[in-house]
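Just one protein chain is left out here, and the rest sit where they should.
So that you can tell them apart, the chains are marked A and B in the order they are listed, and the count of residues begins at 1 in each.
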Amino acid sequence: MTHESLWAIFINASLINNFVLAYFLGICPFLGVSGKMATASKMGGAVTFVMLISSVCAYALHSLLVAIGAVYLQLISYIVVIASAVQLVEMFIKKVSPTLFRALGIFLPLITTNCAILGLALFQTNKGYGLLQSVVYALGAGAGFTLALILMAGLRERLEYAETPNVVKGTVLTLLIAGILSLAFMGFAGLGSN
Amino acid sequence: MNSATSTPPRIGSGRMITAMTATGALCALFIVLAYQGTLPRIEYLKAKALEKAIVEVIPGMTSQKVFRLQPDGTLQEVQEAAKDASLVYAGYDLKGNLAGVAIEASGMGFADVIRIIYGYNPATEQIIGFRVLESKETPGLGDKIEKDPAFLENFKTLPIVLSADKSRVQHRIVAVKHGKKEKAWELDGITGATISSRAVGNILGTSTEHIVPVLHKNLPLLENLAKQ
Partner (left out) sequence: MSNPISQGQNNKGFWSALAQSQSTNEFLKGLWKENPVFVQVLGMCPTLAVTNSARNGLAMGLATTFVLLMSNTLVSLLRKVIPRQVRIASYILIIATFVTLVDYAIQAISMELSKALGAFISLIVVNCVILGRAEAFASKNTVGRSIMDALGMGFGFVMALLALGSVRELLGYGSIFGLLVFPPVYQEWVIMILPAGGFFTLALWLFVFNWYKTHKKAL
């Protein structure tokens, strides 16, 4: 399974099997922060960034666990290491670039325990990706997440001025739109094969 | 949390570390116990599932041996079926004759990676069995590759046309539209699952081109082992 081309991995993770719309990962921020375009794009950037870090961490960690024959510690070590790595990076950014920190900072702690991050780490391990493949997979997943979030935010900004019945306002309406988006994304299926 | 919100009690880092270490040790104990306890049963189930798949794609086999494909293009027998991509499973009938070789292959389908296993009989130079191990193809459409009887009929006897010295495949397997099959090595596709059936053709084509010549090169090894 490790012979998949990098391009196929990217397309697969971002469009065909979009993390939000096909795997339902990261639904909480998807429902929560997709109200405004500006926040949505920043959140997308932050998630992509965290995904990259955790992807590399997970790759290194998995190699280590396999080497010492302790794969049963996979889940527990993934979550601990990813959470600490993000914390460290957060402190680092705060010190080095306060502007970037203001843009991403408030989202970082929120994201750490987001299912999309852990999901990415688990999926890449299951698929047996190498380091480069993992990084591309993380980039694709992040791009897909950002795309879904921005599309959603655009639609919701418009709907704000539409007259909708009270019972569907909020989550119900957002879920309906997500369903329609998910249908639309099914059109991308088949891109990866020839 | 009432006491904590007003004045958090001052706690030395020593106690924090002790608490975390203790929790960690307790957790590790639980995990190791669960792992040890379930391991035999999980391995048994895995082996059984694999065996079932192999028996299905090599009709008439009663025993099997596992070989690893070495990077230099030779086969080597291995005792344990470690999780490793380049394994082939040789199946033997009651008399100890080679009944066929089961090979795992995978590739990109319509929705996600499709994993298959197929049986190849070097004596008749045919594919003799096929089964989808894993696919996330669209229910009702793409997943016909798993159960469409006409499509599965393809794999009862699908010839692999080899060059004279058996060092390469002359005609690569390809899937064609349903009802358009003309050549022996073509796969009759499924209406409504065009891309999925083409993907299966593609996976088989790539895998057979790579592995079938290797099998023929190593045929003495595969057959001899059974006679011992």
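We take it that a contact is a pair of C-beta atoms (placed from the backbone, for glycine too) under 8 Å apart; a residue touches a chain by one contact, two chains touch by 3 or more.
The structure presented is a predicted model; accordingly, all values stated were derived computationally and were not measured.
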Selected residue (touches chain absent from view) among B:P71, B:G140, B:G179 or B:P220: B:G140
Contact partner of the left-out chain, one of A:L65, A:C115 or A:L155: A:C115
Contacting the left-out chain in the complete assembly, out of A:A60, A:M91 or A:L176: A:L176
Missing-partner contacts on chain A, residue numbers: 21-28, 31, 72, 75-76, 79-80, 83, 113-115, 118-119, 122-123, 126, 166-168, 171-173, 175-176, 178-180, 182-183, 186
Footprint left on chain B by the chain that the document does not show: 1, 4, 8-9, 11, 15-16, 19-20, 23-24, 27, 30-31, 34-35, 37-38, 41-42, 45-46, 49, 134, 138-141
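We take it that only the chains that are shown with their structure count from here on.
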Between chain A and chain B, centroid-to-centroid distance (C-alpha), Å: 29
Complex interface listing, chain B residues touching chain A: 27-28, 31-32, 34-35, 85, 106-113, 115, 138, 195, 198-199, 202
Residues of chain A touching chain B in the complex: 1-2, 4, 8, 12, 16-17, 72-73, 76, 127-128, 189-190, 192-194
